[in-house]
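In what follows, a structure is listed as C-alpha cells, so that the remarks can point back to it.
Missing here is one protein chain; the remaining ones are kept as they sit in the complex.
Each chain gets a letter, A, B and C, in the order it is written, and its residues are counted from 1.
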Amino acid sequence: MSTDTQTPKPARSAPASRADRAGRPTLGKLWDTWGITAILALLLAATPLVAPDFLEFSNLQSVLRESAYLGIVAAGMTFAIASGAFDLSVGGQLALVSVVTLIGYSAGGTALAVAAAVATGLACGLVNAGLITGLRVPPFVATLGTLFVFRGVAYILTQDGPKTLPYDQIGSPFVKIGGLNVAGIPLPFVIMLVVYGAAWLLLRRTATGRRILSYGSSPAAARFCGISETRIRIFVFALVGVSVGIAALTYITRVWTADGSAQDGFELKVIAAVVLGGTSLKGGKGTLIGTFSAVLLVSVLNDMLVSQGVPSAYQRIVLGCVLIVALTIDGLRTRFAAPGSFRRALSVLVQRPSPVDGA
Amino acid sequence: MRKMGLLPIALAAALVMAGCSDSNATDPKTAGKDDKVVVGFSVYDMQYEFFQKMEAGTRAAATAKGWEFKLHDEKSDENEMVTGAQALIDQGVDVLIISPFKPSALGPIIAKAKAKGVPVIVDDIGGGGAPYDAIVISDNAGGGKLAADYMVKQIAANNKTSKNVASITCEPSAVYAARRNAGFKEAIEKAGFKVVAELSGNSKAEEGYKVMKDILAKNPDVAGVFSCNDPMGVAAANAIKDAGKNPVTDIVSVGFNADPEAITAIKAGGLAATVAQDPKAMGELTVKLAEQAIKKQAITFSNPAEREVFNPVALITKENADTVK
Amino acid sequence: MSAALRKAPLVVPLLLVVLFLALRTDSFLSGGNIENVLVNAAIVAVPGLAMTFCLAMGEFDLSVGSTVSLAAVVCCSAIIDGVPVLLAMLLALLAGALIGLVNGMVVTKLGVTPFIATLATLVIVRGLALAYTDGHDQIVSSPALKYLVGGRPLGVPMPILLAVLATALAWWSINRTRFGRWVCAVGSNREAARVSGLPVDRIRIAIYVLVGTAGGFWGLLIASQLQKGNGQLGLGFELDAITVVVLGGTALLGGRASVLGTVLAAVLIETIRNGLNLLNTPPAYQRISVGLLLIAALALLGLRRRVTAGPATVPAAVKEAVV
C-alpha cells in the first residue's frame, strides 16, 4: 500500500452511529428490572398444572404472610448492596431484636414492644455503622463479627430459655400484627407493601437515594461530588437495622418465640434474594421491584416444593439450581451484551472460546 | 416510571384475587367433615433418623386406622414450623400431631387450631406452655437419672476412685434437652460425684469431639461423661479412644437417643450406654391419643398438670443392645 | 522485631492469651492440651490456607462447609461398600475437587458472582449429601482412616505435620512461584492480568478446585475423628475458614495474602476456644469472643492504616469490587 493514496471519504454522521450504541430500552435493560418478575409470573402461570392446591386462598395468604419478614429485610439490604456493601449481621440482628422485643412486650405491652423492635434494630445498625465508619473495619468483616456478637447477646439474654409470647396474650393487639388480615391480605404483607412503597420512593425519588447509588457506583467520584461516605454508611446500615426492626415485628408475632439461634443463616437468604432480584453486588445499581419479586419467587417455590412433598434434601438442590440459573442469565447478559443484545452471548455459547474472555 | 412501582402491587393483588375466587370451592370446614379422618403430622426434621422413625411409627398407626396422613417437614426452622403447621390446619386436617422444632413457637399454631376446632397432640421435645391437648414425651430428666445410676455402677465396676464426671450439653436454646443434663447432674451429685465440666457441643458431633478433648486436658481424671445426644456421645467416646483411653472401662461414656450409631458403637465396645427413647412407639402413641381427642374421650395423663403422657425411656448397654430395632 | 510484628501482628494477642491462660488455669500448659489446641488449629488451618489463595484472588468460596459433609459421606460410604480405604479417601478428595471445578466453571464460564455461585453450591451440595445418605449416618471403623488424625509419624501428630508442610508449601507458592504471584495478580487487577496474557480463567478454576479439594480434605479429617459421615457435618465451616483468613490479615479485596497470618489466626481462635472451655465459660460468650476478636483485629488494622496512610489519593488502577 502506498503512502498517501487515501483521500478523505465522506464520513457518515458520527452522532448517528453513536446513537445506535445505546438508545432504546434493550432486552438487557428490561431484564435488569423485570427479569425475575417475569420468571415469577411464569411460575405462577404454571401453578394450576403443577400444584393446584397452591391457589387456595388460605395458602396464598400463608405464602404472603410468610414472605413478609424476609421481604422487609431484603428491602433494606437492597440499599446496602446498592451502596456497595452488604450486611452479614441481619440474622444476628433478627434474633436480638426479636428477643428484646419480647422482653419489651412482657415489660410494657404492645407499644413498648414496637418501640423496642425499631430502636434495637436501629441500634444494631448504628453499631455496624460505627465500626465501619469510626473504626474503619471493612463492612464484610464488621458485620461478620457483629453477626456473632448480636447472636451471642441474644443467647445471653435467653440463657434461662427462649423468650416467648405467653399463650394467654392471644387477644393482644401485638399478636394481631402477625395474624390479622386487611381486606383478605395478611397484615405482614401489607406492612411489606408499605415498606416497599417507601423504599421505592427513597431510592428513586430522593436525593439520598441518588447519593447512595452514586456512592455505590464510585466511592471516589462520590466523594468529589460532596457526598459524605460516613453519612451514606451510617444511613444505609441504620436503614438495614430499622428494616430488621420492622421485619422482626412481623416475624415475632407469627412465631411467638425467639432466642439466640433464631433464623440461623438468615443473612445468606436475604442477600441471595436481593441478588436474585437483579441488584448487583458491585454496587451502583438497585432494583426494589426485582427484590420484591425475588422474595415472592423464593417463597412460592418453597411452598410448592413443600406442598408437593419434595423431601427437604431435594428442595435444597432445586433452590440452589434456581439461584445459579437466574444468575447465569444475568451473568451472561452483563458479560457479553454490554450495549444490550443476547446475540453475541448466544454465538459465544455455540463457538468457544469467547472473544471477550480468552483463557 | 410510575407504572413500575405499581405493577408488583397489582401482581400481588391479582394473586389475592385468584385466591378469592378459588377459596369458595374448597372450604376447609367441609373438607374436615368427610368420613375419612385426615391427620397432619409436622415433623421436626426428616434429616434425623430419630424423626424418621417417629414419622414411620405415626404414619403406620394412622394408616392402620384407615386415616389419611399428611406430612410436613419443619427442616429445623421455627418459621417453617409455624408456616407449615398452620398450612396443614388450613388444608383441613382433623387432628394435628406435631414434634415442634421450637416448642415455644407452638402458640400461634395452637391458636389457629383452636379457632378451627382441631385438636393438637405434641410429640416429644416440649409443649412450650401452650394449651395443647396432650403431649407425649420421653422422660428426659428420668433418662438423665438412668444414665447417672448406670454410670455410678459402672465406675465402681471399673475400680475407679475419681469422683469427677463431665456433662456435654446441647445448644443453649434446647431447653428441653437440657433437662437430660439436669437430671443427670442431680442424680450423680446425690451419689457423691462432682460434675467438673459442663460444656456445650451445640448438638454437633464435631464440637462434641473437640469439647471432650478439652475436658480430657482439663480433668484427665474424669471417670465418666454424659452427652445430651448420641452424635456428641459417640464423638466424645471417639475422642476418649483417640486419647488412648477406653470409653467403657476408663471413662464411662453415656449418650442419649439410641441412634443406630450409638447401638453400633455399644456393640463394638466404643460406647458404654445410651438412653433409648422409642420414637416409633411415641409416634404410635400420639395416633392413639389423637383418636381419643377426636372422639372427645378422656386421656389418662402421666402428669395431668402439664397434660403429659410419658413414654418410658430405657437404658441400652451391651447386654440389651441387640433388642433395639 | 517491629518488622516481624508488622508482618504477624497476631503474635501479640496470642501471647497475651497464652499468658493469661497459663496463669488462670493449671491445665492449659500441659503437653496434652497444647497438642490438642495445635491439632485443632491444624485442622482448620489447612483449608484456611486454601481459602487464603481464594481471598488473595479477590474471591470467596462459601461452599466449603457442605463439601466437608459430602466428602465425609463419600469416604465413609465407600469404605462401607468395601472400597480400599486409600481409594475411598482419594474418592472423597476427588468429590471435593469436582465441587471446586463446578464452582470454577459456574464462576468463570457462566459469569455468576462467586458469592452467589458458591452460596448456591453450598445449598446444593448439602442437599446431595443428605439425599445420598437419606439422613442416615455412614458409620465406619477404620484404623487406616483414623491414622489421618491419630497417626504420629516421627512422634508428631499427623494433622500438625500436614499443616506445617501445607504452610511451607503455601508460603513458598504464594510468595515465590509464578502461580502464586498470578493468583495475587488476578486479585490485584483481573483486567490487567487478562491483558498481560495470564490464563485468568484457568487460574480461577484452579483455585476453586484447590479450595474444593481442601474442603474434601477437611471432610476426611472430620470423618477420621468421628469415624462417620453424614449430611449434618460441617455446618457453618465456611465461615470458620473465612474467619481465620480474614483475621490473619489477608485483604478482602485480594492482591495480597498472609499465609502465616492464617496459621496464627487458626492457633489464636483455637486457643481462645480451648481456654474458654477450660474456664467453663457458657457457650454464648464463646460466640461473642470470636466476633469481638474479628472486629478488634480489623479495627486495629483500619486505625493503623488511617494513621500511617496519607490522604485519600485515588489509586490509578481501579480495584474490582469485593465480589
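Throughout what follows, a residue touches a chain if its C-beta (ideal position, glycine included) is under 8 Å from a C-beta of that chain, and two chains touch if they have at least 3 such contacts.
The rule is simple: contacts and distances are computed from a predicted model.
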| item | value |
| --- | --- |
| Options "Heme exporter protein B", "Ribose import ATP-binding protein RbsA 2", "NADH-quinone oxidoreductase subunit L" or "Multicomponent Na+:H+ antiporter subunit C": UniProt name of the undisplayed chain | "Ribose import ATP-binding protein RbsA 2" |
| Chains in view that touch the one left out, judged over the entire complex | A, C |
| Option touching the unshown chain, where A:211, A:233 or A:316 are the choices | A:211 |
| Full-complex contact with the absent chain, from C:103, C:188 or C:258 | C:188 |
| Touching residues (missing chain, whole complex) on subunit A | 1-9, 11-12, 14-15, 17-23, 201, 205-207, 210-211, 213-214, 216-218, 220-228, 280, 283-285, 337, 339-341, 343-344, 353, 355, 358-359 |
| For subunit C, residues in touch with the removed chain | 172, 176-179, 181-182, 184-185, 187-189, 191-199, 251, 254-256, 310-319 |
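Going forward, only the chains that are shown with their structure count from here on.
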| item | value |
| --- | --- |
| Topology of the chain contact graph, where touching chains are joined (line, ring, star, complete, other) | complete |
| Centroid distance [mean C-alpha coordinates] between subunit C and subunit B, Å | 33 |
| Euclidean distance of C-alpha centroids - subunit A vs subunit B, Å | 34 |
| Sequence positions of subunit B contacting 2 or more other chains | 46-47, 171-172 |
| Touching two or more other chains - residues of subunit C | 130, 135, 231, 282-284 |
| Of subunit B, residues touching subunit A in the complex | 1, 4-5, 7-9, 11-12, 15-16, 18-20, 22-23, 26, 28, 45-47, 71-73, 75, 77-84, 86-87, 90-91, 102, 104-105, 107-108, 110-111, 128-131, 171-173, 175 |
| Residues of subunit A touching subunit B in the complex | 33, 37, 40-41, 44, 53, 55-62, 64-66, 69, 155, 158-159, 161-167, 170, 175, 178-179, 184-185, 189, 193, 196-197, 200, 204, 251, 254-257, 259-263, 289, 292-293, 296, 303, 306-307, 309, 311-313, 315 |
| Touch list for subunit C against partner subunit A, complex | 62, 106, 108, 110-113, 115-117, 119-124, 126-128, 130-131, 134-135, 194, 198-202, 231, 239, 242-243, 246, 252, 282-288, 290-295, 298-299, 302-303, 305-306, 312, 314, 320-323 |
